[in-house]
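Of the protein chains in this complex, all but one are displayed in their positions.
The block that comes next holds chain A.
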Amino acid sequence: MTEAAARAGNPASSFKNRRKKEALYGYLLASPVILGFLIFVLGPMIASFIFSFTDYNVISRMNFVGLANYRNLFDGTDPFFYKSLGVTAYYVLLGVPLQIVCSFLMALLLNQNIQGRSIFRTIFYLPTIVPVVASSVLFLWLLNPDIGLFNQILEMLGLPTSQWIYSERMAVPSLVLMSLWTIGGTTVIFLAGLQGVPRHLYEAVEVDGGKARHRLLYVTIPLMTPTIFFNTVMGLIGGFQIFGQAYIMTQGGPNNATLFYSYYLYREAFDNFRMGSASAIAWVLFVIILAMTLLVFKSSNLWVFNENEEGKR
């Protein structure tokens, strides 16, 4: 459509023209995000997918090696693949449920009608905005077996002390403990979810003579399942990507006890400079996280309460 035609007063064409213009502006204004995604996410993803079939090491010409990178991982040629998978799975299985439970309980507490509630909310959220590097350094001191605060408290209470991150057995649990310090973000999401629980349902429980325990079991938890679901998925994704703690605090040690998958990937890429193999490792992680997420999604029919489909359950 030409502009002349539009000016001539053809209503249909002028409408179409405006639609077109709007669309153009829409794309234009969204373009930073779209371009950002294409250039910094999709492009690199495609590139790394291609690299995962090569022996690319940055300084020399790359050759296609077919599935060799993947084969080396799965047939155990690479001695760290299964170890790092196991370590990461252990961290996720131990950490995510604990994080969900703790942040849920915290949200319940912060949802009480108490004095200075917003101050408490701020305080508990605050650790979340501390960069992982800073909190790692902080916990290095707290967890220090000789002069750390944790052991000093245990000693004061007459309890046995721990070697924390310096012990093969305690390293991952120590990092899980540390992760509980930064559950503020999850707590806030739970808090938001709690606001959405209709008051009248609680009143109904009260009318029926229900106690706090009944309110929690029959109203709060069922209505919160979508939020729990969301937080579980996010926790899983985040858990599998744990990196900074291993990089800063343990360097994967002792004896590979904290050789988390992402750290192993980093080491392959930036210590050994095997970008091909590192890309393969990254793609395997992508598939694992995808599978886990799908699994949780699939299971959600069984336990997530969905208001819109109430009748169908």
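Here is the rule we go by: a contact is a pair of C-beta atoms (placed from the backbone, for glycine too) under 8 Å apart; a residue touches a chain by one contact, two chains touch by 3 or more; residues count from 1.
Following the convention adopted for this analysis, contacts and distances are computed from a predicted model.
Visitor: Unshown chain, UniProt name, "Ketosynthase chain-length factor", "Sugar ABC transporter substrate-binding protein", "Hydrogenase maturation protease" or "3-hydroxy-3-methylglutaryl CoA synthase"?
Guide: "Sugar ABC transporter substrate-binding protein"
Visitor: From the list A:53, A:104, A:139 or A:166, pick the residue that touches the absent chain.
Guide: Within the whole complex, the residue contacting the unshown chain is A:166.
Visitor: So which of A:186, A:262 or A:300 would be touching the chain we can't see?
Guide: Result: among the candidates, A:262 touches the missing chain.
Visitor: Residues on chain A that touch the omitted chain in the whole complex?
Guide: Looking at chain A, the ones touching the missing chain are residues 40, 43-45, 47-48, 50-51, 56-62, 79-80, 131-133, 140, 144-148, 163, 166, 168, 238, 241-244, 247, 253-256, 262, 266-267, 269-273, 275, 278-279, 282.
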